[in-house]
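All protein chains but one are shown in place.
Order as written gives the chain letters A, B and C; numbering starts at 1 within each chain.
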Amino acid sequence: MSLQEVLSELDGFTVEVPSWAYGNSGTRFKVFTTPGTPRDPFEKIADAARVHALTGLAPRVSLHIPWDRVEDFGALSAHAEEHGVGIGAINSNLFQDDDYKLGSLTHADPAVRAKAVAHHLDCVAVMAETGSTDLKLWLPDGTNYAGQDSLRARQDRLAASLAEIYAALGPEQRLLLEYKFFEPYFYAMDVPDWGTALLHCQALGERAQVVLDTGHHAPGTNIEFIVMQLLRAGRLGAFDFNSRFYADDDLIVGSADPFQLFRIMVEIVAVDAHRPGSGVNFMLDQCHNIEDKIAGQVRSVLNVEQALAKALLVDTEALTAAQDAGDVIGAHDVLMDAFHTDVRGPLADRREARGLPRDPMAAYRASGYAAEIAAARVGGTQAGWL
Amino acid sequence: MSLQEVLSELDGFTVEVPSWAYGNSGTRFKVFTTPGTPRDPFEKIADAARVHALTGLAPRVSLHIPWDRVEDFGALSAHAEEHGVGIGAINSNLFQDDDYKLGSLTHADPAVRAKAVAHHLDCVAVMAETGSTDLKLWLPDGTNYAGQDSLRARQDRLAASLAEIYAALGPEQRLLLEYKFFEPYFYAMDVPDWGTALLHCQALGERAQVVLDTGHHAPGTNIEFIVMQLLRAGRLGAFDFNSRFYADDDLIVGSADPFQLFRIMVEIVAVDAHRPGSGVNFMLDQCHNIEDKIAGQVRSVLNVEQALAKALLVDTEALTAAQDAGDVIGAHDVLMDAFHTDVRGPLADRREARGLPRDPMAAYRASGYAAEIAAARVGGTQAGWL
Amino acid sequence: MSLQEVLSELDGFTVEVPSWAYGNSGTRFKVFTTPGTPRDPFEKIADAARVHALTGLAPRVSLHIPWDRVEDFGALSAHAEEHGVGIGAINSNLFQDDDYKLGSLTHADPAVRAKAVAHHLDCVAVMAETGSTDLKLWLPDGTNYAGQDSLRARQDRLAASLAEIYAALGPEQRLLLEYKFFEPYFYAMDVPDWGTALLHCQALGERAQVVLDTGHHAPGTNIEFIVMQLLRAGRLGAFDFNSRFYADDDLIVGSADPFQLFRIMVEIVAVDAHRPGSGVNFMLDQCHNIEDKIAGQVRSVLNVEQALAKALLVDTEALTAAQDAGDVIGAHDVLMDAFHTDVRGPLADRREARGLPRDPMAAYRASGYAAEIAAARVGGTQAGWL
Partner (left out) sequence: MSLQEVLSELDGFTVEVPSWAYGNSGTRFKVFTTPGTPRDPFEKIADAARVHALTGLAPRVSLHIPWDRVEDFGALSAHAEEHGVGIGAINSNLFQDDDYKLGSLTHADPAVRAKAVAHHLDCVAVMAETGSTDLKLWLPDGTNYAGQDSLRARQDRLAASLAEIYAALGPEQRLLLEYKFFEPYFYAMDVPDWGTALLHCQALGERAQVVLDTGHHAPGTNIEFIVMQLLRAGRLGAFDFNSRFYADDDLIVGSADPFQLFRIMVEIVAVDAHRPGSGVNFMLDQCHNIEDKIAGQVRSVLNVEQALAKALLVDTEALTAAQDAGDVIGAHDVLMDAFHTDVRGPLADRREARGLPRDPMAAYRASGYAAEIAAARVGGTQAGWL
């Protein structure tokens, strides 16, 4: 693909940003705060909109319920629209209620399960109010000790709970089910891998799709293989992008292994899944524990775009020829040629041509926005995970 | 379950041993040889029969084609029968032909794929001659470098190849498909995880089942969870038991983490899958690189039996009560009570009552069999992986 | 060693419990609370004393500063003594001050480093007041992004900071330096492995020793090897015992891999390091996120004692004979014989003979203590990590 074609392929590509990335986050050891952190969903959306204004890449914001619960979601949607962005997926929360200590949708007690299901019906109501089509469900349930509960019974309960939730969705709405290897439980997670997520989605129906969070795998897992496999099975609903070295580190996507991000985008491009209408929602799910949050989001969406541009640059004809010829190094080199190409200049040119800053990071620093919100957002309680 | 009930539950339980465990094996660095190593399938079966004679646990021997190809499989079956054992699963080999350097059932060249498919039709013919009902297929295919080949195209070719093989099976025969995380390829294996194996089995039909090799997972993977999940999906066809600390170490099952083996058997017992007729074939797949091979096999089948006995000992009533009460430590302790119980005495008593040695390891050492075969098996070429 | 000798070897063996295990803990997602959780160090010590009363194994309590700061440490020591226990190691805290966002003893800003050093001088003062001889320092410092800071400069600053702290210790006091693979930082920890801890201890002097937390290693790490190596180098100062499946899960020691705990104790016993005066402080460092905290501690110290008893049971003469003969399976079997032996009965007998409950877990449940503290400890703020 020529550079010009590559750049035009980027036109419809967008990244959805999470409202919670603008709030405080941390580890179990400490949550550091920063001046200017949003106090409510309106301020989070204002920050997210700034990311879009700087990059042209991030027109949607995921909400998290109950963190982003407001009295009037219509007002929130309007606020978003005014700021140039829209509401994206609705994320449920199954990890912060005292009742969920031993499970939520999998809990042995039917009353707890009913409560967890009801929470999702609330989320579906929010979807109606915001026009959101994606209900994203990460199941944090699991156990810490062998024997603590029946692994199998929990699957059965989960299947029944999910069926109730799925039944509440409209025909244009999807259930996005996310798996995670470990944390917050350490012996067994109830949806630990893509195979488990897939089995549940298969049981539910076609509008149940799998979410791949790039930080939710065992060490050494080939993530682009799973991307390919879920696409092949027609079940890749969304990404939660981030970076990791060890566990679910939730670092800026592309910061730990930019080559892996590129390889993932190569599998995306192979079936045109980067194009609007592919059904794959490219989302971030990150924690800016120690770095500036807005800058961190800007850097993240730029990293995704850069990886996509490089993936589009791969000379697929030469690649296929080398592959068919069994030329191992030759085929690998075709891929690496694209990866080693510096696309930052053309991407800056493209931004400029679209009326965006050539260097969004510098533009953000120069904008004074950080100082502005630090001065304005005094008092109140900063938003965070808890 | 009372100890008496536990012991009676063991009656139908068997472990299938692999013919190749009696031959030489090693690492890429060195294959050490030992006096007395079998030179042909007849001698392997004689050794395997000795394991059964000592333990009463191992009445079947898996064959590997072409390693165990003989002119007259009827004679081999008769030889086995004379020695008190039978022929079990037929294992194909897709990793030792020069044509398979870049793949076998997934190869870009249709001629190579056809050759690999034809090899399985040969295996099906062997099944007819030996009465075997299980065709076990471990796909060693994969790639070493990103870009080397299309991950997706390889899946498509694999699906087509598997369909041809599956079509050749009789109505009483099964295809057992084994996944592996890595090795002998290091960038991407073509069937790296249970999810991929499951998707292929689903596409093939009900007699396609997954093989779980306990050494074929990413670090930290909860294997008993996968056992439960495959059982729940009706797709657990067989185990390849062994132990690992790091990779596919192929050590004696139960030697690296006896508690894990116990937890696996707990999931088996939960649905009575240890009983004959469950459809789960409990097989060993091990390499005795430095230890005595026959002793290693005796130790292995004893370890599996011990883990099963402990799993049967779990006080399921107390366990369920503690689980339902949300008593985390209480439930865990019920499980641990069974694990900490020393069942070696009762198992020895049971062996004695069945006319078997109380201590099969000591009986083997005392038997002089090792010296006998070392003296007898002089000359010829020792059997091995290559 | 005869069972009688084994039991007598247990006499001087003790486990130190951490005050913070009795407070609330959790993950970054949620800290669940429980009725009866201590509100202050006095109540924590009361709970810890209960563990000792039930087991006879846990006569010392580690303190954590500032969590356990009280106005009058003499009063706290007296309170401990009244309850039958004493004060153990003093643990510093370098992860909860806003100034430490980018580092403490390694921070680029000398003022922050000075503050962190001064905190340790405070801890040394507490040691004087409590009679504690061990200053335990876990360095949580690290970076999240490549380039964020100079890895090398941080080592240099750390070395200088540690030298100041070490200089403040009295001749009978030790600095115990703990390493950790990852968390709370995800690109590079500043003391990530035993090699780094050892280099710093060597630079400091003989009273600087390494702390091995069983949850602070890369996947697959052979921990008993490190135990052996640090003992051989004369630098194993202490354990922080717990269990893990994935990361620093901080589960009940012995719950995830009882065989590993046994192997660790085998290395301990090999050089009599279980005996008082060996200089190895056997401590717990655990989080009882979802289980009863006191019961969790009771279970933990019992698990350590059980592993030690089994390690003492190893027939070392037979083991050495098999090892010298190159009898791989024979030597392994000698070890496994000890592991498979059920020592719970003799340990219960021993407890009974010492005036302790045969079954401390049952005795704790029967005691009504949980209900008692739940009723008594109403109001106030429950102690926790934060």
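FYI, a residue touches a chain if its C-beta (ideal position, glycine included) is under 8 Å from a C-beta of that chain, and two chains touch if they have at least 3 such contacts.
It should be emphasised that the depicted structure is a prediction, and the values quoted were computed from it without experimental measurement.
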item: Sole residue of C:Leu319, C:Leu347, C:Ala370 or C:Ala383 that reaches the chain not shown, by the stated touch rule; value: C:Leu319
item: Contact partner of the left-out chain, one of C:Gln155, C:Ser278 or C:Gln382; value: C:Gln155
item: Residue of C:Thr133, C:Asn222 or C:Ser278 touching the missing chain in the full complex; value: C:Asn222
item: Selected residue (touches chain absent from view) among B:Thr106, B:Ser255, B:Gln297 or B:Gln323; value: B:Ser255
item: Residue of B:Thr106, B:Asn289, B:Asn303 or B:Gln323 in touch with the missing chain, whole complex considered; value: B:Asn289
item: Footprint left on chain A by the chain that the document does not show; value: 219-220, 222, 245-246, 252, 255-260, 290-292, 295-296, 299, 306, 328-329, 332-333, 336, 339-342, 344, 361
item: Touching residues (missing chain, whole complex) on chain C; value: 102, 108-109, 144-152, 155, 181-182, 187-188, 192-196, 198-199, 217-222, 224-226, 228-229, 231-233, 259, 263, 267, 270-271, 319-320, 323-324, 326, 328-329, 331-336
item: Touch residues of chain B, complete complex, unshown partner; value: 25-30, 32-33, 95-96, 98, 100-102, 140, 144-146, 181-184, 186-187, 219, 244-247, 249, 251-252, 255-256, 289-291, 385-386
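Rule of thumb we're sticking to: only the chains that are shown with their structure count from here on.
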item: Maximum inter-chain contact count - chain pair; value: A-B
item: Centre-to-centre distance between chain C and chain A (centres being mean Cα positions), rounded to whole Å; value: 38
item: Between chain C and chain B, distance of the C-alpha-averaged centres to the nearest whole Å; value: 40
item: Numbers and ranges of chain C residues touching at least 2 other chains; value: 219, 245-246, 252, 255-256, 290-291
